[in-house]
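One protein chain omitted, others in place.
Right after this comes subunit A.
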Amino acid sequence: MDLTVGSNLFFWTADATRKFYADLAQAPVSRVVVGEVVCSKRLPFWEAEIPTALATLQEAGKDVAISTLGLVTLKRERNQTDDIFGMGVPVEINDITALKHLPENTPFWVGPLVNVYNEGTVAYLARRGATRICLPPELPLASIATLAKAGKEAGVKIEVWGHGRLPLAISARCYHARLNDRAKDNCQFICGEDLDGREVDTLDGQAFLSVNGVQTLSAATGCAAYHTEALREAGVDSLRLSPQTGDFNALCAGYADRIAGNISPEALVAQLLPEAPGGRFADGFFTGPSGSDWAHPIPA
């Protein structure tokens, strides 16, 4: 089992993006997906960084892919999706729309926003050329094991959400804009102020969700620290780490140590919790009863 860094879901400046990928070249991860998943309006602010990031990461020996948008509605977004296939880099699709643009005999990766719930879907996508699939975060361990087996039979590598706020929903409506009494068309890029998303609490002050433009994530950070052995045993090929602020290379190194068996889940959790957005972890999608669950000791 190795490590994959997914697309950064948040809106960071070009400078921050450049530094993030330059640093990431030194991180102990096998592959990196780069690209805008959440909102096409953000892209002009940082897309010039994409070729540099891809080149830097490739020079450092990482496999790379470029991701499509997660919810494609506008003509401009459809054209962008088409253009991505011409960039000479493997594409990770995050919306089925991309399959319409897929050139013949082109291998591709499938991101966590595509609904892959069963063997039939794995088999179909494999026939179309999928070589890697990152499963949706809501799948339980039993389903993951079945799909990892289906992946092996179909020649597809199976990846699972390992760390990061859990992507739970996407909408045509921008909640960041709505929270600021603005419409999506006049958002003034307010989502750029919340580098790990904007937290949404219950009326009791319980941390619950976070909004990131048109996307809704968990407030807690998803963390697979306690499940790496079970996932490996299930036949999972890679753990996905989702970019967040703080020392991300140290986070990658922590997971590399964890999957190598060098550190315990407790040690990894103790290392990562201080920088976890939301200040708490969740791993309930793996074993239940609900996604927000975390039934492990919390380090002092």
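Miscellaneous remarks
One rule holds for everything that comes next: a residue touches a chain if its C-beta (ideal position, glycine included) is under 8 Å from a C-beta of that chain, and two chains touch if they have at least 3 such contacts; residues count from 1.
Just so we're on the same page, contacts and distances are computed from a predicted model.
Protein name for the hidden chain, per its UniProt entry and selected from "Transketolase", "Putative transcriptional regulator", "ABC transporter ATP-binding protein" or "Ubiquinone biosynthesis protein UbiU": "Ubiquinone biosynthesis protein UbiU". The hidden chain makes contact, of the residues A:91, A:125, A:239 or A:252, with A:125.
Across the entire complex, the residue among A:8, A:56 or A:216 in touch with the chain not shown is A:216.
The missing chain, though absent from the display, is touched by one residue of A:16, A:60, A:200 or A:230; that residue is A:200.
Set against the missing chain, the residues A:90, A:137 or A:278 yield one that touches it, A:137. Residue-level contact of subunit A with the missing chain is found at 71-75, 77-78, 81, 95-97, 99-101, 113, 115, 117-125, 136-139, 142-144, 146-147, 150, 166, 168-175, 178-179, 183-185, 198-206, 208-209, 211, 216, 218, 282, 284-285, 288-292.
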